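The structure appears right after this line, and notes come after that.
The complex is shown incomplete by one protein chain, all other protein chains being positioned as in the whole.
== chain A ==
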């Protein structure tokens, strides 16, 4: 008889969904870096969106106050996450909705598949949901004989191109207009053969392709940008109107949401509805925001289900430093300012969550050892922190996760890695003033190893393992201790 231990935080379902790539980041990035078209597409797109974001952010003279409020609201949400979730459940249920809880991807996929089967439908329309990519919902539905139609233009491009998303906000950012035209001509039944690559023509082709689907769909699956605990209100922010179509026209609506996407009060939305559109699309407000609470008689789906998903989030919550990654509102500003993302692109991260936020969130959801290269996919330049509307200190979490990886690796293999050897040596040296003085003086010998720009590019083994992926700054010609002795006289 097995005893189930209740309440042990667990990582995401292994082998299901899109949190693990087939390659490490350095391997995948090398492929991306060799693709000049991809780099041009990425450079153009991130540059454009950075400029737009900057323009609308500078319109608000209280932007910093909004960021501070957003950060505090998210911290307050996490500190009482259990209470807020229970409240949300109570409010949604009281207004005619049904709440389901899913420990992991497998359980969520099973719940959703059964809900769709219960309606008798063999297809669903889908809107804007990273979390359903995270859990591999489309594949699970397909196995049950249910077709899932992505309706967001970018996700349609990705789906028709048999491709994977590469950006949180613009999943097809790696494709240019002529590539999109080719995909549409090849994959869209009944498309006008004279379709040009003009963005307007391409968008209109998508409109007519999906129109019938929207008007006849019986079931929709959506994500959520926010949920308000005290009122039970769900929020979807979008641009094209495909969200409104999915949220309004079908009889049944199934919304899947990570347990972290809550805000406690209605008032809190006033902060996030300012932070999100300006940070993501660089607009003052996105064209459409839909909010609904349970079921509204005579208006919209009369059968509403909310699936609350853990899939590793409680494990993230257990790390006091790392849990800040759960504050993310998926605006993608950190991707657009990241020099590593701009060159490597989203696919290199091997996860539905790319860029700086992916580098801190993905390894925590899966367990660091399963995505060990991601915390190193950064130069720690700090641009992501400056851009983040909720002030997530991504560089500090990266450093923290690197340390965690080193410790967990050492504990598992009972072998010190080069990094932990170096850390151990540093601790031994720094614990004694005499040793420290000796070492800093001899370290200056390292200067002769320096090649250019004051960096040491390689050190002899075992420290070569460290310098294989990074440069070490040159030691100064005079140490601080020597300077102190020289300028302050005898000690």
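Everything below uses one rule, namely that a residue touches a chain if its C-beta (ideal position, glycine included) is under 8 Å from a C-beta of that chain, and two chains touch if they have at least 3 such contacts; residues count from 1.
Note that in this section contacts and distances are computed from a predicted model.
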Per UniProt record, name of the chain withheld from view ["Dihydroorotase", "Iron(III) transport system substrate-binding protein", "L-lactate dehydrogenase complex protein LldG" or "Sugar ABC transporter permease"]: "L-lactate dehydrogenase complex protein LldG"
Full-complex contact with the absent chain, from A:162, A:200 or A:488: A:200
Listed residues A:166, A:255 or A:274, member touching the removed chain: A:274
Absent-chain contact - pick from A:288, A:385 or A:409: A:288
Selected residue (touches chain absent from view) among A:23, A:239, A:370 or A:396: A:239
Identified contact with the non-displayed chain, of A:172, A:325 or A:348: A:172
Positions on chain A where the hidden chain makes contact: 1, 4, 6-10, 41, 44-45, 48-49, 62, 65-66, 68-69, 72-73, 75-76, 78-82, 85-86, 89, 95, 100-103, 107, 151-154, 157, 170, 172-173, 176-177, 180, 199-200, 202-203, 206-207, 210-211, 214-216, 228, 231, 233, 239-242, 244-245, 247-249, 259, 266-267, 269-271, 273-274, 277, 281, 283-293, 296, 298-300, 308, 310, 314-315, 317-318, 323
